[in-house]
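In this view, the complex is presented without one of its protein chains, the others remaining in place.
After this line comes chain A, so read on.
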Amino acid sequence: MTDKTTAAAAPKKLSLKAKYAQLTRGLGWETTYQPPDKVFPQTHFEGIKIHDWEKWEDPFRLTMDAYWKYQAEKEKKLYAIIDAFQQNNGHLNVSDGRYVNTVKLFLTGISPEEYSAHRMFAMLGRNFAGVGPQIAAQMQSIDELRHAQTQIHTISQYNKYFNGMHDFRHMHDRVWYLSVPKSYFEDAMTAGPFEGIVAISFSFEYVLTNLIFMPFMSAAAYNGDMATVTFGFSAQSDESRHMTLGIECIKFLLEQDPGNVPIIQRWIDKWFWRGYRLLTLVSMMMDFMVPKKVMSWKEAWDMYFVQNGGALFRDLERYGLRMPKYWEQTVVAADRLSCEAWNTFYNYAAAANFNPWCPTAEDMDWMSQKYPGTFDKYYRPRFEHYRELEKQGKRFYNTTLPMLCQTCQIPLVFSEPDDPTQTCYRESDYNGMKYHFCSDGCKDIFDHEPEKYVQAWLPVHQIYQGNCFKPGTDPTAKDFNPLAAVLEYYNFGPGDNMDYAGSPDETNWLKWKGLAKSGPLKMAS
């Protein structure tokens, strides 16, 4: 083909469809040096059957034309706002110094996963055999990289003034609770391409993503964090495009072959559960971490999953899909999840890169109102006990390492579905070794592919094996302090961990705002 013939054949103004066809022309060539199976070796082993890749409707094709222009405009606006935020000391406008801990959680727990998603979609772009999914995955890969970058740039302003954010990338690969989001994405990335896209584009982006972006961005708006609101808006229009990809891909796979249905249902069961476990962090952010609360975790779960998710799965029934397994357990646990999560960070305040606190009387009243059936009955007495100990100067810290779930890597902090007062234990035997889980959902995932999860890098076990100390550390030395050595390996500095009360962040915040010290550790003087 020559330029001359193309120019002659094409009309002056192309339709969107024609433009897309031009963009992707010749990408789906017939391979001659190697058979297609060797060029795309990953498209068969998962058991998914594709009869006609041409049936994939690339959801990007309609917006492709505006994409570049629109993205460039968004970038320009975002960086103009970040500049203004920096020049006006925007970090001083947040509701309270405690709020910044939410930003720390976002930067260490979510932004690195935007980068993981960027990597995963680049791999999908290579591994899918059809042009539609290749293009869609590559475009999303670019989006995810942009999200990681804009978040890092925006949050860098907070990093100049607050602790806990300076080594977010280093911490992501080491800190115990960050192994939860890390292992989630690595599980998706090391699956086949079809499971990967069902995991992230459908189960996460389509079904659950509202439960990350809505709470963080609304909380940011309520708490005066205009920087986070800005990158949130910048990412939002991409997210809706990604959600379209999620629903398109699931319909495509279901329509291609009836044999695909049970495989996809199992992936949805798995990735719904893994995503739900990941959202544990969001539940405590909503109910405990934001000083000015937006809505409770239970309200959000009811609206975004039970109602919206329920409607989605009713729509998908005609393809033979049903609601994800164990979804009923998530509804039962909605009254408990955030309390179980925040208690964990209160226990292990020494080992997280943010500054937790015991809920104030006002915080607890809000919880009583939002959780009338459970908060006063099960959790208020515990938090009041903590407050009393703090007043006596005997703040409770858990100094013993916890038992972790082999699948989600969260400590076994969740209660039995039928008993909020009892830890849930599940166990499997595989090749002569015992494996432990926090829930039926996590046990099922392991039991289906034990050979994958025996490889889990569980932070607690790695510490006991001696793999979480800096080179040159001598664990046999007389004055060896394992906790101190692990925190050094995490690159934690003074103020990164431990309570908000008395932290350098609190001290600075009060100084900058000209406020007097208050809070549970207030001295009588």
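Rule of thumb we're sticking to: a residue touches a chain if its C-beta (ideal position, glycine included) is under 8 Å from a C-beta of that chain, and two chains touch if they have at least 3 such contacts; residues count from 1.
Convention: contacts and distances are computed from a predicted model.
Engineer: Look at the options "Phenol hydroxylase", "Sugar ABC transporter permease", "NADH-quinone oxidoreductase subunit E" or "AtuA-like ferredoxin-fold domain-containing protein" and return the one that UniProt uses as the protein name of the missing chain.
Structural biologist: Looking only at the record, the undisplayed chain corresponds to "Phenol hydroxylase".
Engineer: Using the touch definition from the top, which of A:M226, A:V332 or A:L458 touches the missing chain?
Structural biologist: The one listed residue touching the chain not shown is A:L458.
Engineer: From the list A:W53, A:Y304 or A:Y378, pick the residue that touches the absent chain.
Structural biologist: Reading the full complex, the residue touching the unseen chain is A:Y378.
Engineer: From the list A:E54, A:E299 or A:E427, pick the residue that touches the absent chain.
Structural biologist: That would be A:E427, which touches the missing chain.
Engineer: Which listed residue (A:N260, A:S415 or A:S439) would be found touching the missing chain in the intact complex?
Structural biologist: Answer from the full complex: A:S415 touches the omitted chain.
Engineer: Using the touch definition up top, pick the residue from A:D173, A:E255, A:D315 or A:E449 that touches the left-out chain.
Structural biologist: A:E449
Engineer: Considering the whole complex, not just the chains shown, which residues of chain A touch the missing one?
Structural biologist: 41-42, 45-47, 191-192, 195, 340, 343-344, 346-348, 377-379, 381-382, 385, 396, 398-404, 411-413, 415, 419-423, 425, 427, 430-431, 433-436, 449-452, 454-458, 460-462, 464-466
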